[in-house]
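Below is one structure. I have some questions about it.
Selected chains from the complex are presented in situ; the others are not included.
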Amino acid sequence: MNDALYHDRIVALAKSRTGAGRLPAPTASARRDNPLCGDRVTMDVRLEEGRIAEIAHEVRGCALCQAAAVALRSRAQGRPADDVPVLRQEIEDVLKGTAAGEGNFAAFTPVRAYRSRHDCVLLPFEALQAALNNS
Amino acid sequence: MSVDVAAIRRQFPILNRPINGKPLHYLDNGASAQVPQAVLDAVHAYETTSRANVLRGVHALAEAATEAYENARAEVAQFLGVPAEEVMFTGGCTAAINLVAHSYGSLLRPGDEIVLSELEHHSNIVPWYQLAQRAGLRLRPLPVTDEGRIDVAGLPQVVTERTRLISLAHVSNVTGAVLDVAAVVAAARAVGARVMLDGAQRAPHGPLDLPGLGIDFYAFAGHKAYGPNGIGVLWARKELLEAMPPFMGGGSMIGNVTFEAITWAPPPRRFEAGTPPIGPAIGLGAACRWMMEQDWTALGGHEMALTQRLMDGLAETSSARLIGPAGLQGRLPVISFVLDDIHPHDVAQILDSRGVAVRAGHHCAQPLMERFDISGTTRACIAPYNDTGDIDALIDGVRETVRRFA
């Protein structure tokens, strides 16, 4: 059953670590912790005229959290900062099972059945939103 | 091994429940242990034949409930090796520690010091932190060795003339290390300090002799000791209890009540405000009786043989690192480990898909995680009903996890 959770796509996303690290000169940053499990995500963002030019993430967390950070970066880079709530809604819909999810977001479909892991997926979204709110 | 594990397993109904189509391998005993039928039966008998409020009623159900409740106190007392009037029922281990922090704590003065350690569970840190903030006290943590033991060699550095209380885990809920109680008691006595032990992880492994330890306070949780939720125990020496003001106020803990002045009942009632957790206490009494009926020499051998098997299996997994003592000396079957570059939640989740229940995370011991510079561990805790099948399923799962993330 929950072997399905760690299917190749999630593991590949997590292991790719695309965009992992910090930005040299971020417009804004934010860190978010999940005290229940100890996960921690730091998001750096560089904005150019309201657009997200670049994102970097530092994740001390599980594979779901790492994969979500990578996926979020790939979907958010290049888009207006105002689109982030839309992406957040999309991932929530995937977790609820009411949307299939575009691109990498579809990889999170199996997480739906594991309510205690939803926060792992959402943490990077929260950190990114917090960074944007700081900017 | 003289332990008939199958016979023990039959007493725990939940062990028959399949998980994801596989047999349940329950190794999350440090978070909550499972309950034997004897405990379920005791609570059911109360609920269906003698349920009533205790202490104040004269009818037959109230008499029966009071007797069952006080009998539970006597069972717990016997389990701890202490007089029944020194045993208080609380809502849990956390509630028991908070009781001491509020009641005994109210007798402390600004500048007084409390010694804890870096490996304490948050339940044995936060109440003291709150007290320190309220009353201007100082908290002094004992360091932890690389093996995951409270470093009693550090006692001379942190115990001073201002130390009033040393409160430590009897057994670590992360590393399984057993405290060197004698060293702590000696250091405390030298400065006239009191010693409290958090026995949450010790109580599930058999009867205790608290007077023999020379300590002053002991706390443990029912649900980790094969009892129901919503019940914990505080033991304290009678002289101390008599000098302590109540913590919570309510029914049954009073002498006389007017709006001008209120007097307190003697211990243990003084510390049991309101209707106590009667059913849960009766269940815990039955759990203590169950533990007292076991042969702990044999069960301890069984638990530690499984511990060795688990440690051997992990030793063959090159990316696994134990957080805790490597040998069996001075430890109990609480086994934490980390896998290189794999998060404990991922380990636990893959184990779950194989029916293996373990805990992953910081285990409410964030300062210890900082000490080892890790975000969490995967933890297995062994109970009498665990068998080699449980350990082998865990090790297989760990190997599969490593393969998956390689």
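Miscellaneous remarks
Labels for the chains are A and B, by order of writing; each one numbers its residues from 1.
What we mean here is this: contacts are C-beta pairs under 8 Å (C-beta built on N, C-alpha and C of every residue); 3 or more make two chains touch, one makes a residue touch a chain.
Just so it is clear, the structure is predicted and the values come from calculations on it, not from any experiment.
Counting every chain in the structure file, the complete assembly comes out as A x2, B x2.
The criterion applied here is as follows: only the chains that are shown with their structure count from here on.
Once the centre of each chain is set as its mean CA position, chain A and chain B turn out to be 37 Å apart. Contacts from chain B toward chain A in the complex involve residues 20-21, 342-346, 349-350, 352-353, 360-362, 366, 369, 375-376, 404-405.
Contacts from chain A toward chain B in the complex involve residues 1-3, 5-6, 11, 15, 36-40, 60-65, 114, 117, 120.
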